[in-house]
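For this view, one protein chain was removed and the others were kept in their places.
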Amino acid sequence: MPGFPRRSAGRRLQLPLLCLLFQGATAVLFAAFVRYNHETDPALWHWGNHSNAANEFYFRYPSFQDVHVMVFVGFGFLMAFLQRYGFSSVGFTFLLAAFALQWSTLIQGFLHSFHGGYIYVGVESMINADFCAGAVLISFGAILGKTGPTQLLLMALLEVVLFGINEFVLLSLLGVRDAGGSMTIHTFGAYFGLVLSRVLYRPQLEKSKHRQGSVSYSDLFAMIGTIFLWLFWPSFNSAPSALGDGQHRTALNTYYSLSASTLSTFALSALVGGDGRLDMVHIQNAALAGGVVVGTSGEMMLTPFGALAAGFLAGTVSTLGYKFFTPILESRFKIQDTCGVHNLHGMPGILGALLGVLVAGLATHEAYGDGLENVFPLIAEGQRSATSQAVHQLFGLFVTLTFASVGAGLGGLLLKLPFLDSPPDSQCFKDQIYWEVPGELEEEAQGPLRTEEPDTRA
Amino acid sequence: MPGFPRRSAGRRLQLPLLCLLFQGATAVLFAAFVRYNHETDPALWHWGNHSNAANEFYFRYPSFQDVHVMVFVGFGFLMAFLQRYGFSSVGFTFLLAAFALQWSTLIQGFLHSFHGGYIYVGVESMINADFCAGAVLISFGAILGKTGPTQLLLMALLEVVLFGINEFVLLSLLGVRDAGGSMTIHTFGAYFGLVLSRVLYRPQLEKSKHRQGSVSYSDLFAMIGTIFLWLFWPSFNSAPSALGDGQHRTALNTYYSLSASTLSTFALSALVGGDGRLDMVHIQNAALAGGVVVGTSGEMMLTPFGALAAGFLAGTVSTLGYKFFTPILESRFKIQDTCGVHNLHGMPGILGALLGVLVAGLATHEAYGDGLENVFPLIAEGQRSATSQAVHQLFGLFVTLTFASVGAGLGGLLLKLPFLDSPPDSQCFKDQIYWEVPGELEEEAQGPLRTEEPDTRA
Partner (left out) sequence: MPGFPRRSAGRRLQLPLLCLLFQGATAVLFAAFVRYNHETDPALWHWGNHSNAANEFYFRYPSFQDVHVMVFVGFGFLMAFLQRYGFSSVGFTFLLAAFALQWSTLIQGFLHSFHGGYIYVGVESMINADFCAGAVLISFGAILGKTGPTQLLLMALLEVVLFGINEFVLLSLLGVRDAGGSMTIHTFGAYFGLVLSRVLYRPQLEKSKHRQGSVSYSDLFAMIGTIFLWLFWPSFNSAPSALGDGQHRTALNTYYSLSASTLSTFALSALVGGDGRLDMVHIQNAALAGGVVVGTSGEMMLTPFGALAAGFLAGTVSTLGYKFFTPILESRFKIQDTCGVHNLHGMPGILGALLGVLVAGLATHEAYGDGLENVFPLIAEGQRSATSQAVHQLFGLFVTLTFASVGAGLGGLLLKLPFLDSPPDSQCFKDQIYWEVPGELEEEAQGPLRTEEPDTRA
């Protein structure tokens, strides 16, 4: 591209070398540690006396595919609302998630399914790896447009590890329930991203302010992301739930919660909008808060009414957050939250955790019957009272906030290393620095269409 | 937005207040009446002696998700073909469907699954609620661009009730078979919308005629809607069918029918097009008629050939309808059918109902074997002959047309209430009246990319 000075080789080579290094490293670790589990290994599977229909694949793979769509299409296109950053939004989502799922397979494997020196993989590890990639993409949303791909890969490298440890502390050590990840995914991902954005604060960002808006077609691309996230969120929350009533109830609760958050988002957006107009930013984001808010309690006895109420509250809080809190976050707290992840994942995540505290605290043997074992095994086995479970849930939220904040503080220092290929203030929110960008639609001389011209090919 | 006079508060507040009112009302009704059914309630499920694999979730949830995509992505983006109405097409689809599914859960619940004072919900109620939302969106297609969101919500309020009653009369009282809804969904939704459009006739609509066309990229967004509708229609028709061969056969028949309607649509579009050119309106819509036309007979012994023939006929009729009948509908009958729902849902819906009459009338014990019980229980139990079933099917069509027309007449009077926030003729088919619309892509001064500028963040 004439007129553009070339970047130094040191900067140009960062992305390819980091990709090669990371891929090489995960491949070596896979060779050493990752093995098929008893449902994917032919010898192990056929050694047992199963019917093929009993393979976990048939109970979880359709949900996995819905989650997979959410991570790559949902997050990717939701972030494509920026008028000149569509390639990066979709493309870096693709890159980050493809790396995060490999790296997370290893980290989660070491922490959760490391037996006899090996990590055993199957559809459940695929779901968990995609979940972790989702958290990384939430953090990406906070710093979207202001970081280069090298920085993002380093963020993923660190965040996946911290995600795994936090999840291990909550689920395995504290016995916290969080199937759909209000805490482990949304709260963690959001505050990790927000603290990171704080550390990477750019006082001169108004230099590229004019590119932070959308255009009509970029908003429609973003709606593709929104709608697929909205549609498949019931699968997201239910993907790791207990089989049978567990998955079924979780999907149902999430479906109701999302429908209510959609109505409250439209109501609030029109209420606070100039001249009663709806704002696409709200619809694209806050309408999804109903999925986040039942991430913890969706598998519990939330009741259909409870799901509607929770969704309604989440949509309201989230829309008001976009309108009133995001500007303060930047002006007062120096947090430049590009996608408003505080409104979509942060506050609704915390609300979801607190809702989980409440619903767990109300758990009784009568309400759950023999199903209590699946939802609250420690209560069913008499090791813990409902109140104690609630306290543990609450403690899990604090642990998550701590891990996210401290981890992102460290991460921020890493991403500020001066030699990293970070975009200058004037080039933020712009694909051109990292991508070959095509020109605009060429004008055509609209001469007569010569369909009868002598065919030179004959 | 400078230069625009503000709407009066009475108009600006209609949408938020209606959303809050509707959401509040459904939440209260949910609290009073809606309960988990025996497959979503942990105590009930674990009380029985089921294997988890027997939970209905695993037989119907993947189909539900496909239906869900059709309703929100399919309908939403299909209607986004209008050059300046994409936000409203996708956004109001989102709002209407999110409300309709809650409201329909209640209405259908009261009519179909009200036991001991409660409505019991699970994946089947989710599918049925989404089906009803689909009918509402079909009606929306007829009045697209000419009604405000307040009017649309009121339409949904009324239409969901009438849909439920009509469905109850057909399926429960008359013993009509209509798994994929040729009558209950497509015919009902289409004629409800068409009569509504007649009542709301705007003689001065040519004031916004220039906005009724598409542009290249809006046609591609519409194709996203078309293709997802086309792909998942086999799931739509089979979602409520009997388990086993029933779902399997329905999906197969729909798949064949759609492939034939695609070929006949391309043939007819090129045949009637200026200079043999294909028309995107036909491809986006008429190619889908094959799904509509087997909505009733798809679960029956239609045979693969029958499916192809039905699809072929539907694509032909639909394409010719777009070319020749839509203009007459407006000029003679004063029905301004924005999306041509008469061609995609109306005529193919009636054809589908008649095809159901035919195939039901030919039912024999030999052809269905013991599977007759699932498709025509009343014939299998000897309560009805095949001919009698056919007559009932035909009567169901007349009932549907009556309910749709009379109901929409009433609905039209409701929507004409003068204080409702309806767009003036000159502002139809335009997002700007209800949405904050971003400007066009900003021109950038393409100066040299200063990647080596002093980094002010360090």
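As written, the chain order gives the labels A and B, with residue 1 at the start of each chain.
Rule of thumb we're sticking to: contacts are C-beta pairs under 8 Å (C-beta built on N, C-alpha and C of every residue); 3 or more make two chains touch, one makes a residue touch a chain.
Since the structure is predicted, the reported quantities are computational estimates derived from the model, not experimental observations.
Within the complete assembly, B:Val215 is the residue of B:Val215, B:Ile328 or B:Leu413 that touches the hidden chain.
Note that of A:Met126, A:Ile227 or A:Val375, the residue touching the chain absent from this view is A:Met126. The missing chain lies against subunit A, touching residues 1, 4, 6-7, 11-13, 15-17, 19-20, 22-23, 26-27, 30-31, 34-36, 39-47, 50, 52-53, 55-58, 61-62, 65, 68-69, 72-73, 76-77, 80, 86-87, 90-91, 94-95, 98-99, 101-102, 121-123, 126, 149, 217, 221, 224, 434-442, 444, 446-453, 455-458.
Residues of subunit B in contact with the chain left out of this view: 3-5, 7-8, 11, 53-54, 58-59, 62, 66, 83-84, 200-204, 210-211, 213-217, 219-220, 223-224, 227-228, 230-232, 235, 242-249, 251-252, 255-256, 258-260, 262-264, 266-268, 270-271, 273-280, 283, 287, 301, 303-305, 308-309, 312, 366-372, 374-375, 416, 418, 422-427, 432-433.
Going forward, only the chains that are shown with their structure count from here on.
Computed from the mean C-alpha positions, the centre of subunit A lies at a distance of 31 Å from the centre of subunit B.
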